[in-house]
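Can you keep this structure in mind? I'll have questions shortly.
Every protein chain except one is present and positioned as in the full complex.
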Amino acid sequence: MTDRGRDIPAPPARWKRLVGEDGIQKWVFYIPVVFFILFFAAPMALTVVWSVFERTQFWMEPGFTLFAYENFFTSARAENYVLSMLHAAAAVVISFVIGFPIAVFIRRRVTRAAQHRVILLFILPFMISELVRVFAMRPVLGRNGVVNSVLMELGILSEPITVILYSPLGVIIGDVMSFLPFMIFAGFLALEAVQNYIFEVCDDLGTGRVRLFADIVLPLAAPGIFAGSVFIFVNSMGVALVPTLLGGPGAVNAGLIANQAIVALDFPLAMAISTIMIFTLVLLLYIGHRLFDLTKILEPIS
Amino acid sequence: MTEPAAKAVEVVELGKNYGPVTALKSVSFSIESGRYYALLGPSGGGKTTLLRLIGGFLRPSAGRIFLHGHDVSHLPPNRRPTSMVFQNYALFPHMTVERNVAYGLKLLRVPASDIRDRVDRMLAMVGLVGYNRRMPHELSGGQQQRVQLARSLVLERDILLLDEPLASLDAKLRKDMCLELKRIQEKVGITFIHVTHNQEEALTVADRIAIIADGELVEEGSARDVYETPNKRFTAEFIGDNNVLEGTVSDVSATGATLDIGFAKIEVPAPAASISTGERAAFSIRSELLRIAGRDEDIGASWQVVPARYVEDVYLGLTVSHLVQLPDGTEVVARVMSDSGDNGRFEPGDDVAVGWPANRARLHVA
Partner (left out) sequence: MYDDFANPWTIRLKWAYLLAVVFALLMPVFYTIGISFNLHGFGARIYEFTFDWYRVVLGDTLLVISLKWTLYLAVATIAATIPMALLSAKFYKRTRRKVAFVALMLSPLFVPADIMGSSLLVFFKNLAKGFAWLGQSLGVGWFDSWFDLGFLTAVIGQIIYTHPYAFIVILITMSRYRVQQTEAARACGANAWQAFWHVEFPQIRVGVFSSCAFVTILSFNEAVRTALLKGGFDTFSNMLVAQMLNIGMSGESYAMAGIMSIVSMIVIGTVIVYTLVRAERLERRARAMAEPVMSG
């Protein structure tokens, strides 16, 4: 090996540097960012602009008018919007009560190796079309559906209960059935980041169940619970399918109001509703971030 | 291409920032071909950054890197004549030992029969004959590092970079691997650059050592020089077990300087240092050179002796450390072999004298 360094190539030509690792190859990694700014962030931001455009017969034209907002706030839409917020809040609370204990149970009482398999059980229903799952609530909750026939068969009911379908209650049930798994995922992910020794220390100190839950589990899982709650909340408000299929006559939520505006070719109104929805979401996320520091959720993947 | 260069690595004013954080300030040095070179320093001092810059895993913020006389600053790792051994987790877990070692040769499109030969030869060199079909997780930590070594050496690149290669091994294994690395380097004859924070490891393997701290090259020299006659105070404090005392220069002569440390004036040899009277300076003396005696005992003619008070002894296995306190309150340590008769002579609180050969102290200008 007398001629050491014989393999060292000369500096590459300029064009080669252009496609090399500092040239185009480096910019390839920006494709997703550009794509999401162009086709997600930009449309969302422009929604605000379009919401103040003038409505024309089939489309809209540039201008500044708050007519769409006036239209929204002075009609039954505002009232329906608030009502759908209440329904969504109810769905969040019910999902938390049903789902979060399951997340805690999986984290604390299931062996490490089996935890992800148990979580898979909850991914399975989520993988089946929401459309189908919501639709399937009809034969289950209907007047002569499963719930009523079983309860009547058992003699618990003498009359079928009709309040659980084509009613606000039906919408809430549909939302819970659709989005419950998310509370379990989010709660579990947040708890997974909690080290085992924390629970052991609590056992050692003799922390009672209630205190353990209130002082340890809840604060540590708060960012995850919050993320899950926001997800359920905005989707309960925004997915038009549920009130369409399970709500009674006139049942709407924010998504359905926007959808109806599109169908009526009132694009500025649809954009105004989207804007209000997006602002609701951003406000919620901002509050949550101030309270719980949502960046903590990212810890397991960084 | 060009005539063979004696310098395997030459680094000129090399610097690296991570945003506002400076990892490496402006380092210049060179390494002769065929040396075993150690980059030694505390964690976070910039030695790994320097190694990764040489390897091409980082892009310099300033300065140039020449390997065998060629500027490689712009080249990615796979186009440099270097190869790297990592601390851990660097074997490809989905490939057998054999495929791990063969991987680089495959990329070079070496014929399959050649690959087999070279892989077997390399596995023999690192002492892993017959491990060809094992998966990485079936190997111990030391074996994994041997495979990494084989994977790098099989490429016959001219410079091997080792990034804390023994840090995840236990003490005994680390010692064995040090000697093994040294043996392999002597056999293959290429340049090894070995990053470590462990001074014993550096002293065992390296011909030459560079001390890197705070993003700067503190001192560079042969292993013996760095250990026995460090120029910089930092080196004295970092390598070996040195006592460092501070004072003011009271007199300068052709061969040395006199340091006033408050309760005594100390003669320190200073052959080439440019100092002047009144300057603050320090000197260091290795703890194994110190000797403790009774106040009126004669330690030796050319010895520098100061009064002290005995504090305690600490048994360390091979040696015993004796702690004494000087009149100004500083504590110094004298290390004595455990089986020598010098242990157990004094009780805590005894008035003693501590001395060292006057010509073994080293002056450090601030």
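The chains carry the letters A and B, assigned in the order they are written, with residues numbered from 1 in each.
Note that a residue touches a chain if its C-beta (ideal position, glycine included) is under 8 Å from a C-beta of that chain, and two chains touch if they have at least 3 such contacts.
Predicted, not measured: the structure shown is a model, and the values here were computed from it.
The residue touching the chain not shown here, chosen from B:60, B:104 or B:215, is B:104. Where subunit B meets the chain that is not shown, the touching residues are 19, 55-57, 76-78, 82-84, 86-94, 103-104, 107-108, 130-131, 134-135, 137-138, 148, 151-152, 155, 161.
Remark: the residues of subunit A touching the chain excluded from display are 21, 25, 28-33, 35-37, 39-44, 46-47, 50, 59, 98-99, 101-102, 105-106, 108-109, 111-112, 117-118, 120-125, 127-133, 135-140, 142, 144, 146, 177, 180-181, 196, 199, 203, 230-231, 234-235, 237-241, 244-245, 254-256, 258-259, 261-262, 267, 270-271, 273-274, 277-278, 281, 285, 295, 298, 300-302.
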